[in-house]
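Before any comments, here is the structure.
Only a single protein chain was left out; the remaining protein chains are all shown in position.
Which chain is which? They are A and B, in the order written, and residues in each are numbered from 1.
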Amino acid sequence: MSRILIEMKGICKEFPGVKAVQDGLFSLEEGEIHSLIGENGAGKSTLMKILYGMYVPEEGSIAVKGETYPSLTPKQAIGLGIGMVHQEFMLVREMTVLENIILGFEPRRGGRIDRRAALEKIEYYADTYGLRVHPDKKVEEISVGEAQRVEIIKTLYRGAEILVLDEPTAVLTPQEAEQLFCILRSMKEGGKSIVFISHKLQEVLAISDRITVMRGGKHIATVAGSSTSAPELARLMVGREVFLGGSPVPAAKGDVALSVENIFVPGEKELSKLRGVSFSVRKGEILGIAGVNGNGQSELAEAIAGLRQVQRGRVVLGGAEVQNMPPRRIREHGLSHIPEDRNQRGLDRFSDVKENLAACSVSEPPLSSLGVIRWGKVREFAEGLIRSYDIRPAGADIEASGLSGGNAQKVVVAREVSRKAEVLLASQPTRGVDIGSIETIRNELNRAKEAGAAVVLISSDLEEILSLSDRIAVMFEGRITGEVDSSEADEEKLGLLMTGGGTHV
Amino acid sequence: MYKTSWGSTLMTIILSLALGAGAILLLGYDPIEAYYQLFRGAFVGKFNIGGVMERFVPLMLTALAFAVSAKVAVFNVGVEGELYLGAIAAAWAGYAFTGLHPLVHIPLCFAVAMVASGAWGAIPGVLKAYWKVNEVCVTILMNYVAIYFTSYLVGNPFSARASIPRTPTIEESARLLRILRPSRANIGIFVALGVLVLVWWMLYHTNWGYKLRHVGQNPSFSEYVGIPPKKAMIWGMILSGAIGGLAGAIEVMGIHGHFLDNFSPGIAFDGMLASLIAKNDIRMVPVLSLFLAVLKTGALGMERFTGVPKTLIDTIIAVFILLAAMEGLFAYSRRRSARSSGEEAA
Partner (left out) sequence: MDGLNEILSLVFNATLVRSTIRAATPILYATLACVLTQQANILNIGIEGIMIFAAFAAVTTSYFAGSWVLGLLAAIITGVVVAAFMAFAHLKAKADIFVVGMGVNMLAIAMTRFLLQRTFGVSGSFHHNDIVPMPRLNFDFGGNALLDTLFNDYSLFEPVGIVLVFVLAFILYKTVWGLRLRSVGLNPLAAETAGINVTFRKFEVMLYSGVLGGIAGAHLSLGYSRMFVENMTNGRGFMGVAAMFFGGANPFWGWIGCLIFGFADSLGSRLQSLGLPSQFILMIPYVVTVVVLTLAMMRKKRAETARKSAI
């Protein structure tokens, strides 16, 4: 029986409006590879950030090698031998690999950096665990896979015995992922213990000794890797939750209003670049696009709305090719867009509610004439929308930053849906929104569908997808892995498609 | 961008004046007498009031120019260069065209000035919009280019071959009528105030202004709603440059009657600082510009009647600017920390 290195019990962490972790439970045995899986918002990243000392939990305890702590600081965590490789690399792009690895822990000869000692140590780790890196290349010149290896060596260099990797394969190609697994296996043989955060079931099954599933901030189950299967994990991950809606509302279907044809779209991360995505949506139907965040959904929405370049392929809206048109013209061709990022894109926090509601229509009559804005008419327009959508507090002159999440989202929805466009693109429309507003917003989407709009619903909330969509497409690593009719869809099937099951590896 | 707390600006003014009083006392003068003469030197008598107006016009216009660029989120430190370009363009149009009626000539000079300096302002705008080049750096550099260029022009092709380096005197039809003689105040003040009101109206009541404001306030939102961010940024800079050029034109046409080499002791920098202290709020720009103009004009009277050197007033102004920059020390940082903890993980 290996000794238990880490034991986290009863962890609670709350952020304003959101319970990220409730009664979190996690233990790590020496020399094991333990995967922590769950959907977005399941709490796995947060739990590990608490372990690494980046967050302080409200309740609970962390026991490391026998000593118990209520919370840790990053310095303490490093001192205890815990190293974390984040999803966002903490590397200085303009400095070399060597400089990044030794930063803060430099070997010195007087004031000078002792390059030779540094190289020796790096070569030791590189040879022992198979971590190939080029010490003198700048980080901005190396591949993402190598950058990740640099992050791993960084943690080893600082004396880590326990490594936490947060969604490490999110940025790797399948080949690089295989290389990573070899590295992890040799590290395990070398006596290191590893926590592997992921949502990709095939990988997790391939390398884990034990697997812990989290959902909604809670610990659901811990199972042995060898005795479970992808379908079982998918079910645990995705689960049954309180259904708000039920099933999609029937409506008459018309012609194809939006057709996305084999588009290639750039992205900051390798796996969120779209490579050959195609689908179409008819009038009077809701197409739900499901998938774990970070698989290209944001890029897809931006590409359709003209906010991101489409390098290859076509987007056909209302009969016209609109790819790469300026956003204004795409809107004129019949698109409304509820964006994923409410605070930066959907609203202008420094303006008031009426300016936000009128933003798309302010330059046309009746809200302005001959280039001059008629603020009286703008106020009337805004007040009308505030009434119909029950936006609270009910004031056209309130600054947008003063609204709660739900009401702020209602402003966005009001503005976009009231345009009665042919195609409505809704990206994570109920994220961070209270129950009452969720219902209002979902009703609006259904009403738009009944009125004949073609609705594209992008959501990482599977329950939302199931209760609203007529058809469902699943995105994974920049591609559509499957399309099903809602009558045939269930959590298990979708969970598998969302986590790469049934396709490769 | 945050709701400005004018209370703390007022506190800063009072604090600076108090420090000034302390310094005056230490020098062995009577602060009350000194401030009294300062006040008189600015407000008593046509010459003094005219002096305030004379200083107010270029200060306010250059401050407005900077405020406009700030609205599209560009720091136009190049207003001084635009001031010079506008001035020489107006001076040239003033002497090169003869036989025109003032109602034609004056607008012509203004137009030439504004086109020249507006085009100059477009350059850093384009560089920032397309390639994110640091505009603070570029505009500072371009100031020197503009000033050297005008210096060349006034020394060679546009020279009046007079004892001092200047352009030929402009036609009478291009001069701005003097008011409040014997001061040098002129109807340029009405033009300046008119431009101020026009710009304010344009920013808050027209579509074009709406676009400019939103591009600066929130570029992601603007792009998403359909405002082309690059175009708006560049037009904002053109407008900013044009206003700076207008300031230069009024200096030439109302005060000097010709372009004088190195005529500006950094007017636009004072204007820029006035706008920064006013948090780039268009309504406060004239207030702070007036405040600075009053101090500078009154200082002359104060020195004449009490012997307190006017460099002391310059010092107080600098202290005021430094204090105002730090005014956020209490209010701002409190608000900042409240925001950052509230926005931890949304």
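The criterion applied here is as follows: a residue touches a chain if its C-beta (ideal position, glycine included) is under 8 Å from a C-beta of that chain, and two chains touch if they have at least 3 such contacts.
Quick caveat: nothing in here was measured; it's all calculated off a predicted structure.
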Touching residue (missing chain; options A:Leu91, A:Val133 or A:Ala414): A:Leu91
Residue among B:Phe75, B:Trp120, B:Tyr224 or B:Phe263 touching the omitted chain: B:Phe75
Chain not shown: contacting residue from B:Leu141, B:Leu193 or B:Val287: B:Leu141
Those residues of chain B which, in the complete complex, touch the missing chain: 27, 75, 127, 131-134, 136-138, 140-142, 144-145, 148-149, 151-152, 155-156, 269, 272-273, 276-277, 309, 311-312, 314-315, 317-319, 321-322, 325-326, 328-329, 332-333, 336
Residues of chain A in contact with the chain not shown: 74-75, 78, 90-95, 99-100, 102-106, 108, 111-113, 140, 264-268, 273-275, 311-312, 478
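FYI, only the chains that are shown with their structure count from here on.
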Centroid spacing, where centroids are CA-atom means, of chain A and chain B in whole angstrom: 47
Residues on chain A engaged by chain B in the complex (per definition of touch): 15-18, 20, 46, 305, 307, 326-328, 331, 337, 339, 341, 343-351, 359-360, 362-363, 368, 371-373, 375, 405, 432
Chain A-touching residues of chain B, taken from the complex the two chains share: 1, 205-208, 210, 214, 217-218, 220-228, 342-346
